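Could you have a look at this structure, given as structure tokens, before my questions?
Apart from one protein chain that is not included, each protein chain of the complex appears where it belongs.
Here is chain A:
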């Protein structure tokens, strides 16, 4: 079967700087891929490319179309929550779904279901400024889920959360992923998080950025946090990351 994301020979130039070069990545349907790497290496840029938000300087990016007109091919959870301050929480969650062929009632139902999923079912009538930072981030996740995307693009979505909420949302995400068979690309700074969640961990490094190494996580699910395989893998990735940083980027 063709991959849902197929990037070949991609180059990205932003403001005169080459951010990614000669970049290849194929992601299979239903795969959970984590992307790690030093700050500024191009992780967010990679997600933007998949979402078609920035043009490429060379290469091709193919992203599978949505399976139905009431779904989006992909949805992005940005590093910051990006809620619309003039919309109440429920209306924020409906924002993306308004572009789908979906009647009002089902849109509202989807929004409410997504909100309950992130534990904010009772906060629908608030405005964003009445939420904590972590709650805002959860609304952003609900907003992405409400378009029932084939691919979830998540940019450090749990970075702003406390350890307990974070752990519970991680498990919620894995459960959702297993139930729906979505493809997930999950950017994170936290290598343990990457190894706990993903089937495959991609380490970006260098300037311009490339894939430095890929690590397949074979541990069966449900996983233990800190499962034995994880500890070894995490240490290996950390080593590689150290190298990419101390090399000043080049390979």
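Note that in this section a contact is a pair of C-beta atoms (placed from the backbone, for glycine too) under 8 Å apart; a residue touches a chain by one contact, two chains touch by 3 or more; residues count from 1.
Convention: contacts and distances are computed from a predicted model.
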According to UniProt, what is the chain that's been left out of this complex called? Choose from "Cytochrome c peroxidase", "Acetyl-CoA C-acetyltransferase", "Nitrate ABC transporter permease" or "Carrier domain-containing protein". "Nitrate ABC transporter permease"
For a quick check of understanding: of A:15, A:85 or A:181, which residue touches the chain that isn't displayed? A:85
For the chain not shown, which residue from A:76, A:111, A:194 or A:237 touches it across the whole complex? A:76
In the full complex, which bits of chain A touch the chain not displayed? Write them out. 51-53, 72, 75-76, 78, 80, 82, 84-88, 95-96, 98-99, 127, 129-130, 147
